[in-house]
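The other protein chains are all here in position, but one chain of the complex has been omitted.
Going by the order they are written in, the chains are A, B, C, D, E and F; count residues from 1 in each one.
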Amino acid sequence: MVMPLNVLEKSINKRISLLLKDNRILDGKLVGYDEYMNMVLEDTEETKDEQVRRIGTVVLRGNNVVTIVPK
Amino acid sequence: MVMPLNVLEKSINKRISLLLKDNRILDGKLVGYDEYMNMVLEDTEETKDEQVRRIGTVVLRGNNVVTIVPK
Amino acid sequence: MVMPLNVLEKSINKRISLLLKDNRILDGKLVGYDEYMNMVLEDTEETKDEQVRRIGTVVLRGNNVVTIVPK
Amino acid sequence: MVMPLNVLEKSINKRISLLLKDNRILDGKLVGYDEYMNMVLEDTEETKDEQVRRIGTVVLRGNNVVTIVPK
Amino acid sequence: MVMPLNVLEKSINKRISLLLKDNRILDGKLVGYDEYMNMVLEDTEETKDEQVRRIGTVVLRGNNVVTIVPK
Amino acid sequence: MVMPLNVLEKSINKRISLLLKDNRILDGKLVGYDEYMNMVLEDTEETKDEQVRRIGTVVLRGNNVVTIVPK
Partner (left out) sequence: MVMPLNVLEKSINKRISLLLKDNRILDGKLVGYDEYMNMVLEDTEETKDEQVRRIGTVVLRGNNVVTIVPK
């Protein structure tokens, strides 16, 4: 069985895509996370309403996340 | 009696369909879950507003899930 | 006094009707539940906006439930 | 001082009226409750948008309740 | 320092005004409360959209309350 | 480092401005708070949609607060 947090563990230093509750998408390199699925991304691109913005390092609160897709 | 987490246990490596709070539907092979009903799906198809998208492996936060249907 | 979870206990293997927060209605045979009122239904019919869909076995997250009506 | 759960205790086998977060009103005989204010009503009438429906026994999740009015 | 629950304590048997999350206002005599700020009001008047309704005794769930104003 | 609750401690008997989730603004003298950031304000002015109302003493539930600005 693959525990959800194991997928995060194996994704460290790899790029992931996050869908947030407000439909924002964040693509970035996962460099850290905690047990609440708060995450730290680097080299992040945010997509909202077809608009893309580079936002570098981001700390993301886990309770805003719907899905996490490793790339 | 069939405990909710038992249904997940028996669905490991089988396809399930998830209805999310934002009306998104995820169909994929369940490969893992934890006690918060966070789940890991593989070979996932996401359906939203009649549009289907293949998104491969997904970690899903349990608090976004309304219903889980084993297939 | 009739504790809420007792009503679920007595409804095992009987049909119940669930009203969810998104106005969806699920009618099915209750085969299990846990202390969070997560439930497992079998032979489930889902009604939304007058449309009925048969969805078989369903695991339902308790925090989406408004009311539970034994039949 | 009258503790909130004492009012429920004294209302056992009496009719109460519940206002839910979605503006639904449930009138029924309170036959049980737990410490989360989950409740069991019997002979329940549900009113929504001026429409009244008899729904018999209902288990109600406490986190959907706004106010409880003993009758 | 005046702790929030102390204000409730001192308001026992006095009238208070509650603003709820759904913009409803409840004016009534506070006769009890618990540590979750669930409250019991007597001789309560509810105001919504300029309409006033007398509703007598009310148990109110604390998580629906925005502000409490002693009178 | 300045802990969030220290800012409240230092603001005791001083005026603060609170932005609530429903866009209401409360300006008042902070006279108390607890560990949930429930607060007691005195001489409070509430501003909503450009309308100002004097509401005197207010107990405010912390989970409705977005930001706290000492004045």
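Quick note on the criterion: a contact is a pair of C-beta atoms (placed from the backbone, for glycine too) under 8 Å apart; a residue touches a chain by one contact, two chains touch by 3 or more.
These numbers were taken from a predicted model, which means no experiment stands behind them.
A.B. asks: Who does the absent chain touch among those shown?
C.D. replies: Hidden chain, whole complex, touched shown chains: A, F.
A.B. asks: Considering the whole complex rather than only what is displayed, give the residues of subunit A touching the chain that is not shown.
C.D. replies: 12, 20, 22, 24, 26, 31-34, 38-40, 55-61, 63-64
A.B. asks: Using the document's contact rule, name the residues of subunit F that touch the chain not shown here.
C.D. replies: 1-8, 21, 37, 62-63, 65-70
Following the convention adopted for this analysis, only the chains that are shown with their structure count from here on.
A.B. asks: I'd like to verify one number: the distance from the centre of subunit A to the centre of subunit E, where each centre is the average of its C-alpha atoms, in whole angstrom.
C.D. replies: So the centroids are 42 Å from each other.
A.B. asks: Give the residues of subunit D that touch two or more other chains, as numbers and ranges in rising order.
C.D. replies: If we look for residues of subunit D contacting two or more partner chains, we find 63.
A.B. asks: So which chains actually touch one another? I want all the pairs, not just one.
C.D. replies: A-B, B-C, C-D, D-E, E-F
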